[in-house]
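The structure appears below as structure tokens.
Only one protein chain is missing; all other protein chains are in place.
The block that comes next holds chain A.
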Amino acid sequence: MALPTYASTGQRVWHYSFRVLCGFIFFFLIAPIMVVIPLSFNSQDFFTFTKEMLSFDPAGYSLKHYRDFFGNPDWQDALWNSVKIAPAATLLSVSLGTLAAIGLSQPHVPFRRAIMATLISPMIVPLIISAAGMYFFYSRMGLAGTYWGVVLAHAALGIPFVIITVTATLVGFDRSLTRAAASMGADPVTTFFRVQMPLILPGVISGALFAFITSFDEVVVVIFVGSAKQQTLPWQMFTGLREQISPTILAVATILVAISILLLATVEMLRRRSEKLRGMSPT
């Protein structure tokens, strides 16, 4: 990648302008997210930088939007609903998904392709179609507008992510380990919990984080399947953005960005750990 010493002027110009171009693209990727953070400390109800903010005048900054978020019962209810729904949906999709992923990575699975395609489909089918279908069907079952209805719907949406991450971890899994455990007298349940599970745990956890963020971020399905009692944080943001756009959204957005940085760091750490456990990484 480094420029060779014999490079011609044209090559040099190209090399550096290419770097600059990539810099712009990275800027495009990251700037919209970063711009939210300083704006959330605005002491005015504006969505742009005020003169005070640009001159770094302390009067231009305040925590009032954060106070509004933590003081407003609408936002607090929404946060509480999100916190109640996402873990339940995650637990459901991780427990069923891990089991199925182990089944899918057995050497002989009939209809493997078809099963895989079915299990991944919630990720591919447009959300509005899933939402409409679930709305009609769950209403008939009496599940629409209930906590469990939303949890079931979100669990279904999170399953593809669990399947993908866990099967990816199982690709490098050494089967002779389970055979060794069995030959020493461990029953299948013990083998699973004492041998297999610790090894695939990083994959399971990152699958769980994906499922969690899917549910935590989800708007379309919860709008259709849920009722006002299940109003989640993204839902509140969506109505906020559509109707009276209030600057509190900026504070919420900043908090969510902080959460996603945390999740990203965890997933990256787990991925490296998993690669190390399976001996795939050179480091």
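Convention: a contact is a pair of C-beta atoms (placed from the backbone, for glycine too) under 8 Å apart; a residue touches a chain by one contact, two chains touch by 3 or more; residues count from 1.
Simple rule for what comes next: contacts and distances are computed from a predicted model.
Per its UniProt record, the hidden chain corresponds to "Spermidine/putrescine transport system permease protein PotB" from the list "Acetyl-CoA acetyltransferase", "Aldehyde dehydrogenase", "ATP-binding cassette, subfamily C, CydC" or "Spermidine/putrescine transport system permease protein PotB". Among the residues A:3, A:180, A:197 or A:261, only A:261 touches the chain that is left out of the figure.
Residue-wise, the contact with the chain that is not shown comes from A:250, picked out of A:85, A:181, A:208 or A:250. Not every partner is drawn; the one left out touches chain A at residues 1, 11, 14, 18-19, 21-22, 25-26, 28-30, 32-33, 35-36, 39, 46-49, 96-97, 99-100, 102-104, 106-110, 113, 115-122, 124-130, 132-138, 152-153, 155-156, 159, 161, 164-165, 167-168, 206, 210, 213, 216-217, 219-220, 224, 234, 237-238, 241-242, 245, 249-250, 253, 256-257, 260-261, 263-264, 267-268, 271.
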